[in-house]
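A protein chain is absent from this complex, but the other protein chains hold their places.
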Amino acid sequence: MIDYNDYQDDKNHSPSRQLWLLFNESHPARIGLWLCISLLLLSILAPLISPYSPYEFDGSALLMPPAWADEGNVDYMLGTDDLGRDILSRLMNGASLTFGLSIVSILIALFFGLILGSLAGLSKGVKSSMFNHVLDLALTMPSLLTAIIIVAVLGPGISNMIWAIMLSSLPQFVHAIRNAVHDELQKEYVIAYRLDGANMTQVLTHAILPNIFEQIIVVATMAISNAILDIAALGFLRLGAQAPSPEWGAMVAESLDQLYSAPWTIALPGVLIFLSVLSINLVGDGLANALKRRLER
Amino acid sequence: MTLTQRYKTALSSTALVLCCAAVTSCGAPSTSSLYDNSVVYCSEGSPVTFNPQLGSSNTTADAIANTLYNTLVSSNYETGEFLPELATDWTVSADGLSYIFNLRRNVKFHTTDYFTPTRHFNADDVLFSFNRTLDTRNRYHYVGGGNYRKLLNDSVVNIKALSPYQVQFELNHPDSTFMSNLATDFSVILSKQYADQLYEEGAKNRLDKFPVGTGPFKFREYKRDELIRYYRHEDYWGQARPVSQLVFDITKNGSSRIAKLLTHECDISAIPLPQELPLLEKRKDISVVKKTALNVGFWAFNTDKPPFDQILVRKALAHAINLDAIMEAVYYNKATKADSILPPISWGYHRNEQPIQYNPHKAKQLLEQAGYPQGFDMTIWAPQIQRDYNPNAVKTAELMQADLARIGVSAKIVTFEWATFRKRLGNGEHDSVVIGWSADTADPDNFFRSTLSCAAKSSGRNRAFWCNDEFDDLLSSARINTDTHSRKSIYRKAQGIINAEVPLFPIAHTHKFQAHLNNVQGIIISPYGSISLAEVSKSKAVEEGANDD
Partner (left out) sequence: MINYILRRTVLLLFVMFSLTVLAFSLAYLFPGDPLVNLSGYQEITVNQLAFLELKYKIDDGIIRQYLAFLERIFDGDLGISFNSQSAIFEQLSRIFPATMELAIYSLLISTFFGIPLGILAAYYHRKLPDVLIISSTMVGYCLPVFWWALITIMVFSLQLGWFPSSGRIGLVYEVPYETGFLLWDILQADIPYRYEAFINALKHMALPTFVLATYPTTVLIRYTRGSMLNVLETNFIKTAKAKGLSTWQVLFHHGLRNALLPVIRLLGLQFSTLITLAMLTEVIFSWPGIGRWLIDSIYQRDYPAITGGLLAVSTFVILVTITSDVIYKWFNPISRTHVDD
């Protein structure tokens, strides 16, 4: 357990430990983290723990309201949709698509962002300046617009959507990492390391990356929250995940015809999208605040 | 506009929006005088053309046929008797080969921005309108693609004017369907004078885009996928005194149409979603009308493609489908389960004693017999657009997909936007398709010939690409026969062939539903699926408070 009173010890902790303590002080951040972890667990375990298959029809239970409503049934906690599929199971399985896929695609984009960003940060001169300008403009294109463009060219579908999400989030990583690397290069410890005879790869992997890692995580959380919204929006527009996929945005789109007779089929997936974006943003904000305050100390 | 002005406008609007949000009364349904004189119809799609001769979908017919144009005769939907329209009376020769029509006098065509008629309707217009579709040498025949519904082509050999107000149709054989074909939406009368004027201007294409007719409404503007606007034809010959403005609000999305009806943005809504009918029926300000309709939704197999060329395979697939589940989930039990392509209300209907039952076990056996014990991969095509005979084809296909998976057949659902969908279907790119047919006339011939004849196969409208000579011969013999009783027994035989061969699997016959605000009158729904707004009118706005429900 963390002992808040033992303030003296606090200063002696390692930087990452300090960060964790500062992060933990904020209630919203902690809630966000718990939410995030549960969603992550859900994305992995959903097929094992969901009561039904997300695709299984039950002709005898169409458009059942959630269990707490008068006509509800405990067999279907959150009710069923117009094909008699269990909404709870669909929502659980949707987590791995909307939430899980956004994290996976951002991690992949982050990997390529690291490579490109480091290269850009280390290079100098006209080439670098031109690259920076183009990057700036690529950044001004909203990620959803870029994603829609990419899907328009490649055609709708879940794999094309992942490509679109990755490509559209790449510029911000390259930008952030390039700037961070650039700043770090000017710092004395790096210069000292270089004077010791370390080559560029060593400087990058041993000195710079460990130090900018935390900043990058903050950027990545923002990117994930954007990616969730984009995946859901593409699903809703039927440009991403296609029916009968339980992707949350696609679920909203599929339920549009039941706007009046079964509003819960629209409300519930939306609430989950909102919660997942919220959780990621709370974690990201908490992390950014903690970083700032550690610096102030 | 200067920048400051623009900002002022913007600011004042912002302020007004805020006011609106604060004062609820400002959002009550409009009770303005312009609304009192206008009817807004929320339709489910854009018309393909403004000439009914060229279009074969109800969406097109709803918008244009009865509002802009008249036909020579019309039919009373209940009694089936023919009523005079642009023809005041007619005589038939004893051999049934000659029909003479006397035409109505003093009928005025529309005066619009683009055309001012100088003479009244006469026999020239009738000749022009029919010859355009029948005579390949007519200078307008190929305008707009030349793809007409060829309802009269088999029988009519010549049309001539006996006097300016008398025309004669000559037939090569007696045709029991002739009069009902004349009463369809396809047999409208265009203005020859307008066509000649356009021909001289070298703008022949405009004939089908900027229409001129004799109907109760005249064309004002059209924005694709957005709206059609008609004004009242002030010099209309008939009794109808409809509203001064008729607007079609093109709303493809079913739930949006309901929303617009609930908020009184539309006065009438086409094809309300079946699951929302109970909600609409509860409202005090809205009436839901239910009419029997002549249509059938079915699942057609492309019999040109193996393995669907085998009767055993088609039977097996049909046995695999749980029709009751479809009736429940797609039609919300508001339709009749089909056991034949003809609906029970058609006079040619004969009950199928042994309809195909849901039996996955038997389906598997049949597949084994056919040589596919492991099943196979196939596609189910389903249109996105809502149709009378199937409110949600994609959902139907999804249910079928699950059923087929149980007998080892893995199905993929294919869907396109409607125009593309129809084009590709016509090319026969599908393995199977969930589609249907809404009849144009009450005659059973219309069902059989349009969906399963060899002629329909060559035009691509036969979605099963099924051609059976025996079946075709039966249809031809029924057509020249004028005795209802013997025709009935011929159609019974034809149905027997379909039951044995299963080129398609009938799903359901639906009712035609339509919802409108209580203060709208004069909407006529035909059993053929189309709706006529020719006589639509409106009383004072719906009472306030009705909206509270």
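Lettered A and B in written order, each chain numbered from 1.
The rule we apply is simple: contacts are C-beta pairs under 8 Å (C-beta built on N, C-alpha and C of every residue); 3 or more make two chains touch, one makes a residue touch a chain.
In this text the structure is predicted, and so the values were computed from the model without any measurement.
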Among A:39, A:62, A:78 or A:148, single out the residue that touches the unshown chain. A:148
Spell out the interface residues on chain A facing the chain that's missing from view. 28, 132-134, 136-137, 140-142, 144-145, 148-149, 151-153, 156, 179, 225, 229, 232-233, 236-239, 249, 252, 256, 259-260, 263, 266-267, 269-270, 273-274, 277-278, 281-282, 285
Where chain B meets the chain that is not shown, the residues are 1, 6, 9-11, 13-14, 16-17, 20-21, 24, 26-30, 32-35, 38, 40, 220-221, 224-227, 229, 245, 247, 249, 251, 253, 256, 259-260, 262-263, 265, 417, 419-420, 547
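Rule of thumb we're sticking to: only the chains that are shown with their structure count from here on.
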Nearest whole angstrom, what separates the Cα centre of chain A from the Cα centre of chain B? 48
Flag every residue of chain B that touches chain A in the complex, lowest number first. 253-255, 258-259, 273, 275-276, 278-279, 322, 324-325, 328-329, 392, 394-395, 398-399, 402
Applying the document's contact rule, which stretches of chain A touch chain B when the two form their complex? 55, 57, 59, 62-63, 82-84, 243-244, 256-261
